[in-house]
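Okay, handing you the structure first.
Heads up, one of the protein chains got dropped from this complex, but the rest are sitting where they should.
Moving on to chain A:
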Amino acid sequence: MTDNIKHHLNDAVLMAYSAGSLPEAFNLMVAAHLSLCDACRARAESFDALGGEVLEQLESAAVAALRPGSYEATLALIAGGPVAEKTRDDLPCAVLPKPLRDYVGGDLNAVRWKPVGMGVKQAILPTSKDASARLLLIPAGTAMPDHGHHGTEMTMVLQGAFQDEDDYFARGDVEIADSDLHHTPVADIHEDCICLAVTDAPLQFDRLIPKIAQRFLRI
């Protein structure tokens, strides 16, 4: 947990996370950030509370009649016993927050890096295809090539830090970039920089898939 986070998630993303309408890769970004950031977690909980009130206040026309025997069927489900609970995987010193460890199968030493040039490595995480998530490792002091963005891209620092023309991003900080941003991030010289990057424009052939992430990103 860190209080030093300066760059947070916006309302639009938190609301879409609460509503459950983000692509899996963006859910992963939000879950990872909330694991490090109390402030955003509290905001996310208030969006859940709003969802609860929407549910509570459904107009009578929108409330659906249950199938006859629905209650008994539910009791039968309960009698069938609970689904096994997830066991706790507690690694207080991990670099990767728990939701990321679930996708990687462990902490940093379990990541299968692939070189992408200039010493930069990446590992693509298995999410649904409507958006992509990857871990990036940028060697200390290295500049990423100057680049623009397709669609919406969010990057969160997990280790080290990077600097671009606008700002400095350290562990837990999230940079939200869209096609307007053109920048050259440079990893801090003290440590290799490891980031989680998600984007809704991962694969150009996926153009026809509705860009769900953009629903609320620019409210």
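Definition applied: contacts are C-beta pairs under 8 Å (C-beta built on N, C-alpha and C of every residue); 3 or more make two chains touch, one makes a residue touch a chain; residues count from 1.
Keep in mind that, in the parts below, contacts and distances are computed from a predicted model.
Protein name for the hidden chain, per its UniProt entry and selected from "Na(+)/H(+) antiporter subunit D", "Leucine/isoleucine/valine transporter permease subunit", "ATP synthase epsilon chain" or "Sigma-70 family RNA polymerase sigma factor": "Sigma-70 family RNA polymerase sigma factor". Interface note: of A:E45, A:D146 or A:E191, the residue touching the hidden chain in the full complex is A:E45. Remark: the residues of chain A touching the chain excluded from display are 1, 11, 15-16, 18-21, 23-24, 27-28, 30-32, 34-35, 41, 44-46, 48-67, 70-71, 73-75, 77-78, 82-83, 88, 97-99, 102-103, 127-128, 210, 212, 214-216, 218-219.
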